[in-house]
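Apart from one protein chain that is not included, each protein chain of the complex appears where it belongs.
Our next item is chain A:
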Amino acid sequence: MVHVYNCHPFSSQQIVQVEQEPGLVCCGGGALFLVATGGCKVEAYSVVQEGCPLICRFATMGTVRNIQHSKIGDYLVTIEEKNSATYLRAYTNWRYQAEEKARVGVRLLGHLLRGASVRGGVQMEIIEIPLSERPVAVACCSVTGDLLVGCENTLVLFTLRRQNQQSLQSQSQQIVQSTWPNTQQSPSQSQGQTSSSNQTISILDFERSVILHLPILKPKQVALCGGYVAVRTELEVLVLKLDASTEPQVLEESTDTTDPQEDPTDFLVVSIHQELLGDRAKDCEIPVSIEKTGLEDRGQYSLTYVLFRRFSPDYFQGCSEDETHLHSLQLYPLFTSNQTVSVEEPACVFCFFSLPTTGYLYSLKGGVELLSAYQYPEKVLEAVLTDHLLHVITKNALQCFTVRLAAVAARIEDPYIDTTMKACPPSTLEVCALRMQLFIGLRSVCVYRRHVILLSTADAETPEETERNAQRRGLELKEHNMLTGIFLAVGIDPATTPALESLLSRPFLGRKWPLSSPKGVSATGHGWNIYVVDTVSPLTLYQEMVEYSQRYAESNPQAQSLRHLLSEAHLLLRASLLQTAEQLQDSEDYLVVSLQRDGPAERPTATQADTQELEEALRQNCAQLGDCFSRDSQKDCHLALPYYRMSGLPVTEVIARNRPLPSSPHSYGTGFLFYLKHYLLEESEQSLSREAADEVIDIFSQSEPSQLVSVCASPPMTNISPARTLRILQNLEDTAGVSVPLTITMATMMLQMGDLQQYTQLMERHAEMLLVYGFIEEPRLLVHGGVGGQHTLIRPTALTRQLAKSHPGLMVAAMVALHENNKVQLEQADRIFKELGCENCLQVDFWEAMLMASSQEAVIQELLFRLASVYIDRLTNTQSDSHPDQSYTLLKRRSLKSADDLINSCSHFGALHPWLTVLSPVHTTSYQHQEALHKLQSLLCGPSLSVDSVFPLLERLSEDTLWGFSLHLLCATRRGQYGNSIEKLLDRCPQAIIAYANHQLQDKNMVLWWQKLLPELCNRTRVSADNAILLAALKETLVVVSMETSPAEFLELIPDDGTASYFLPHLLTCSQRHLLA
């Protein structure tokens, strides 16, 4: 089904004052070009000026059979005939031919010796392009200005070259490709008479760069756009991608899609409508070979098949062969505003072609796909695609259809489309007809921007048709007579039998009559007209569509048509916004126009103000689409969210728009609830007013009570009236039963009301563990912000502040649980504690608790380091009373976990080595200091702390005190510096040496007993022989050594000056043990 809306896309109509009947029409660069029937003259009229005045008139060298204008380079290319030979020619600088008496230069392709400046003025030039085969069709690339020529069995690609005039004169063969607009810089210059000698003028030329051989294809029409080459025969379309690169690359992703309607068996028997997309197109069995002819070495060309379609006349659909001819092949580029990579490469390329009954629009880039199939209500003669609309002509009407180009481009431009952030109607949205405007005898159509140019001939039938019909009538008559004769011969008079009469009067199967009639002289010659029909601005059309949609909205807001119309309007605006991005390119045309005439040329492009207007309209449209989807309960209702977001409406406005009318059944649409939930989840920084927040509570209490806890916890809801909400929550509890998050939410309300007693009562209804689970379920009870992403600032709720005061253990446990369940990051937790003002107490408790709970290695290392540094801080701050101001935080509250708790319950805190007790006896300092010391020692005794990382921090601690020394010794021992440690310990605290050695010198360090400790002790006792501590240590050491060594080794170890009697018992023990072994 094709929607037909009776909109008014056409605003005005002008009739161009033409003297001779036009045969061919084309347009471009703000001009309309007419070739008189059979004549050899081209007339150019300005379509952008009131009254379409004549720009200039110039003669061609032969009878023009085909004419095209190239936007880039502003040249015309023609296929001409003279004396039965066919020529291909390009007309450049045609705007300088205002005076018909000016000489026209002619040169061959590639012969650039001459130049206009030699003559002192810009001169129109004709480039003769010799071809070995007869040219049949031409096309110009709207991106590069390159020229594609379709011959009998080949396609020849000519690349546009721009030769700078001055560099030409200096014989430098530098090719300037991008300076063309420069030539148009002086609008005051009039028609090539006043060119100054130093003006830079680029001269166009072409280089024959590549020939594609298509031995089995007979091109009827060609198209070229940014490397895409399309060729059409009577019933086939083939699109190729030509890449100039050293290595062949496949550009198109394969999309294995065939026409879903296509019956596979039909497909095999007769390929009625064959469609091969992407990689599959190479299976079309149409060989194409490349012949490179370019002189400049620019690597190899590679070819990829992109699209192939083949049609067959479908007699059963009432189509005859000659009615199944394809026409109107077009490749259409679209640029997007954020294109920075290459202006040469359009973001999207589309391919359009048409049968008399159906038009096909494909998107070629990023996967080939059929966007739309246009079902025409009647036989279409020609079609022209633009970025807003598709214009088609039938014999008696100009029709305009909507297009989906903007839907494709928008998705390429903005990756956020089709997310919860942004939306755009799908590219598969059904197309519709906006208008059917009646004309008489339309023959051809072309479009320049908003100007649709029509050629009509009043005698509805073209001469060929007249002749063909006459011929057909003749044949029909012959058949009729023959059949009647047969009937009469067998004795039946058809005139007496109505059934037979009707059979005979019916035309028989369509038949192809050979088209031999010449493109004849129109007998009348006065019934023709050239119309320039202006389309209204997209914004105006948009406004009309919106008005139109209001009628649907009033009658049936759920109607598909309303949504369809608003979606159409949306795409119209998007197309316009995309077009503003094309400013740069299109302004070229206008410079040309203003150069030509002093009169005011059409405003180049949408100005800043226009863009703002369009954007405002888009926001309005998004709001309306949002309304559409919000009331919906169907599968697309989630689109309400992105459309409302794009509309920029504040949430209160959206709520107001969705408020049910008093008369209607009191319910909210699924789409609206979806939007609202997302809004509340998105952690908006903006708080709702009390009224709005209460309304939100009412909405959910009515539509989705289960969401109430989540809604209440949402940051924008901070202003809700707690008493009112509490009543609603109590109702919920009565109906849905008790749940922990609900209880906590109710407690929060109590807290807001200042009723601490009720608050405590509610909080005590559940065990702490259950409360922690409640917080995991709804983290926003504790923290706001940060959930939607790390950009938003995280902060504690009022409940968190209260918990920090009244239930610090619960608060820490909850934070650990949130962290371990990935609800908050470590940095975010830090921020919470900072906000709470308890960085040095609760936060440290949190870290200690985290160490007990966490299993993430990276987090553990980070926490170990942080704790070590905290403990060191505490030790330095408590060791003297000179900094009372710094120690105040320490005195506020005891840690949740004592050193013993940690040692007993956390694997990262090791048991204190026994020698530490010898070294630093208890109760020498304050409790705080003692705890910090033990925790740090315990960390150093534990397996996890990386000593190397905390070693620099320890430098801050002096070794003067024994506890300080103990830490350094621990550290040095952990770092394996046993020898040094033994010496230091013997210096500072020899009574601890045996405890130390017993603990540390095990296994592979056992040798240190005799290699280091024994010699050390011997030396020291030698110096102070009366040192009982050292002697006792020596004795203990000898016991150990004698146990661990062989008698021979032991003998070696005994110092030479030792008293034999002292060592003998040990040697004896050693020998006996050895014998036993």
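Here is the rule we use: contacts are C-beta pairs under 8 Å (C-beta built on N, C-alpha and C of every residue); 3 or more make two chains touch, one makes a residue touch a chain; residues count from 1.
The working rule: contacts and distances are computed from a predicted model.
Colleague: Which name from "Enhancer of polycomb-like protein", "Glutamyl-tRNA(Gln) amidotransferase subunit C, mitochondrial", "RBR-type E3 ubiquitin transferase" or "small monomeric GTPase" does UniProt give the chain that's left off?
Modeller: In UniProt, the chain that is not shown appears as "small monomeric GTPase".
Colleague: Which one, A:16, A:52, A:72 or A:104, makes contact with the chain that was left out?
Modeller: Residue touching the chain left out of view: A:104.
Colleague: Touching the hidden chain in the complete assembly: which of A:46, A:63 or A:1037 does that?
Modeller: Missing-chain contact among the listed residues: A:63.
Colleague: Name every residue on chain A in touch with the hidden partner chain.
Modeller: Chain A touches the chain not shown through residues 19-21, 36-41, 59, 61-63, 81-86, 100-108, 111, 113-114, 118-119, 128, 130, 134, 516-519, 521, 525.
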